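For reference, the structure I am asking about is given below.
Only one protein chain is missing; all other protein chains are in place.
Chains here go by letter, A, B and C, matching the order in which they are written, and residues are numbered from 1 within each.
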Amino acid sequence: MKYVTNVNGKEYSIEILDDHQLCLDGQILDIDFVSIADQPVFSLIIGGKSFEAYVYPGEDDYQVLLQGRSFSIKVEDEREKRLRTAGGSTISESTEYHLKSPMPGMVVSLPISEGQAVTKGQVLVILESMKMQNELKSPRDGTLARVRVKPGDNVEQRQTLLSVV
Amino acid sequence: MKYVTNVNGKEYSIEILDDHQLCLDGQILDIDFVSIADQPVFSLIIGGKSFEAYVYPGEDDYQVLLQGRSFSIKVEDEREKRLRTAGGSTISESTEYHLKSPMPGMVVSLPISEGQAVTKGQVLVILESMKMQNELKSPRDGTLARVRVKPGDNVEQRQTLLSVV
Amino acid sequence: MNKVLIANRGEIAVRILRACRELGIETVAVYSEADRQALHVRYADEAYLLGPAPSRESYLRADKIIDIARKSGAKAIHPGYGFLAERADFAQACLDNGLIFIGPKPSAIAAMGDKAVARATVTKAGVKVVPGTEGEGSLSNESLLAIADKIGFPLLIKATAGGGGKGMREVRNVEEMPRLIDSARREAEASFGDGNVYLEKLVEGARHIEFQILADQHGNVIHLGERECSLQRRHQKLLEEAPSSFVGEDADFREKMGNIAVKAAHAVDYVNAGTIEFLVDKDKNFYFLEMNTRLQVEHPITEMVTGIDIVKEQIRIARGRHLSYTQEDVHQNGAAIECRINAEDPYNSFLPSTGIISHSILPTGPGIRVDTGVYPGFEITSYYDPLISKLVAWGETRGQAILRMRRALEEYRIVGVRTNIPFHQRMMDSHRFMGGQYDTRFVEERFSMEDGDDSKVTNPEIAAVIATLMTHQQLEHSAQIVRRGERDTSNWKWVGRWERMHR
Partner (left out) sequence: MNKVLIANRGEIAVRILRACRELGIETVAVYSEADRQALHVRYADEAYLLGPAPSRESYLRADKIIDIARKSGAKAIHPGYGFLAERADFAQACLDNGLIFIGPKPSAIAAMGDKAVARATVTKAGVKVVPGTEGEGSLSNESLLAIADKIGFPLLIKATAGGGGKGMREVRNVEEMPRLIDSARREAEASFGDGNVYLEKLVEGARHIEFQILADQHGNVIHLGERECSLQRRHQKLLEEAPSSFVGEDADFREKMGNIAVKAAHAVDYVNAGTIEFLVDKDKNFYFLEMNTRLQVEHPITEMVTGIDIVKEQIRIARGRHLSYTQEDVHQNGAAIECRINAEDPYNSFLPSTGIISHSILPTGPGIRVDTGVYPGFEITSYYDPLISKLVAWGETRGQAILRMRRALEEYRIVGVRTNIPFHQRMMDSHRFMGGQYDTRFVEERFSMEDGDDSKVTNPEIAAVIATLMTHQQLEHSAQIVRRGERDTSNWKWVGRWERMHR
């Protein structure tokens, strides 16, 4: 199976030949890939080099933590990529972003009002938890919509707070 | 529920009153009993004292490892005990003992022949494993029967080697 | 003193338990409903429930704690840090109930606990303080605004009762000041039950250097050298070193600061372990910042370089014994670094992360010490601070300590919550850190998780391969009918679990 894998914007062509070999940008390499103790921690021996990484699945990508670095990675098989390129855009770009509370806590303030424009990185909510005030930021540009909380509200982990459309 | 619990020969009368109290030999004590991380390790807070023990279920008893000491414990509910006392003997005393290999290894020697009498603690098999010679001993008096291995045999973990009847 | 109650939780409760056990003293733990399975409860000889998870209903319940001490027959209470550690009323209540408080006298806590009073006290003793508001401390917003102009901007708003950066705000101009006073007061009120704040000149390019003090009941006060604590984020310490590379070989400077620290302790008749914090500018002018009248989070680095067990000394002092050491006995040997491993995501604004620790591998081996209160299966909740562990590395030189810390961070595995280990890894690779070229603003202003100043090789293609192999296995797996009853040893066991939990 052939994949096109995008790491922070750079594309790699990776073909899985079998359980023990793959082809990375034209170079054939021996691989041995296992998860450690049934955890999302993976040991990869590739061409004799030993690596270990944490992998966190995201909405439509993976976050790979390797040697103290974080990589945001999207993997597509060739067929998917052809389809997407033909279609001209990904589905995910047109979807709304729902800000979920990463932890239980109390909403301290909402610096922006519903309907206002927000830019990537702008603070949407200040949440108090673990005795600290934490800023929840917008992952992209858009407009603030459906604000479901107000200052003083106690919120649960993963509760949806508002949306960016 | 009332239990009679035998620890290395000494009997304790233990009545479980509810999830938070029990009566030990007439004394009522507060208890809080939990397993740690779904492991056979138990934390007991009893009358304010904090204890932790490993528990290993045996054939008809428990081995409890507490504060570096091992206790062999049989628990019977009162009804069971009455039945057994009426019957005059336990079932387990009349059953055969099947010596199982505690680990994979090679049989080095069998010091006793089939049909011979054995005493508790007598060496039945010498097994080589982990680069060491290990002595497997008889847990009780009896007669050696059904020897299923010979010196030089490789055996699997928990394979039955012989019986004491 | 044959039984001690430890009025705390987490790693510091375990740390104190260990000292007691090694002294043959029995231990009494207290715990909230969230901590039934915590290590300090499991390791203690006795354990008593305080109440529900929130601190106010458990670890801050001084009344219950004193009741438990009496009920259990404990002769002394060790408060650890945080919670009730710097509450003069609690220390007094212990004494009133015939219990030894393992810490300073209530009067010293009170004097140093109100920072305004503290500054006045040490100033009187001839110790220089950072320019700022002095006096009674409970100033109105109007007074604060008026005084601010005299001190000049930038300045800091700080909680009178607080510590650890809580209720602290930095002010660049008078316009933003009213809003910041309000939020500082609110946070101070929430954290300490006291909304009073004061102002302080912000010394820019400053270093935060502190001295560990030990004082017995017989008037002997010594210091155990300094700790460099300039690496902070939002005034929370992240990484500490002993000795300070800024002080370096300048033994006179060290001695001068140490003597002033001892003088400050004497000014309040200090007894037991404490820490004098100084702000130091690039010209080696130093100002008294505050005194922490308790055991400090970062005490292990001092233990590693001096060989002195500070908690055991605390107990010894509380027993009325003389200090085991004179100032001449104290020597700094080698260098130690502490990384605070927090449950927070350095790639997502350091947001706290909660969850059950499903797996963990501690770094071990020569020169490594880990102080922790968690284990695989334990849950990190949002009720308490996010400190998972303190990873300490000792080396014959600072360079060796850094190399050792680097390998320890690389070895450390924690699964189930996000941690700031990658932050520390980036720090250990940073050229400025290696050169000791940093101040209290370094983390926030000149450090980034994205583009560090290190020249370490990254391996994006390896990350790509790992993500691709995962995707591939997942596709293979969904295409395949799992045979019933067959033990599933594939990598995909956890993915299903993960997805059920998080989607």
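Criterion: a contact is a pair of C-beta atoms (placed from the backbone, for glycine too) under 8 Å apart; a residue touches a chain by one contact, two chains touch by 3 or more.
What you see is a predicted model; the values in this text were computed from it and never measured.
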Using the document's definition of touch, tell me which of C:1, C:120 or C:403 contacts the absent chain.
C:403
Where C:277, C:303 or C:461 are the choices, the one touching the absent chain is C:303
One chain isn't shown here. Among C:8, C:372 or C:430, which residue touches it?
C:372
Absent chain, residues of chain C that touch it
14-15, 18-19, 21-24, 39, 43, 300, 303, 307, 309, 333, 359-362, 364-372, 375-377, 396, 400, 403-404, 406-407, 410-411, 413
Could you please point out the chain B residues that touch the chain left off the display?
1, 3, 5, 7-8, 10, 12, 14, 16, 22, 24-25, 31, 33-42, 44, 46, 49, 51, 53-55, 57, 62-71, 73, 75, 77, 102-105, 128-137, 157-158
For chain A, which positions touch the chain that isn't shown here?
32, 34, 36-39, 43, 45, 48-50, 52
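The criterion applied here is as follows: only the chains that are shown with their structure count from here on.
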Quick one: report the Å distance separating chain B from chain C, using the average Cα coordinate of each chain.
47
For chain A paired with chain B, centre-to-centre distance based on mean C-alpha positions, whole Å:
51
Going by the contact rule already set, what residues in chain A reach two or more other chains?
none
Where chain C touches two or more other chains, by residue:
none
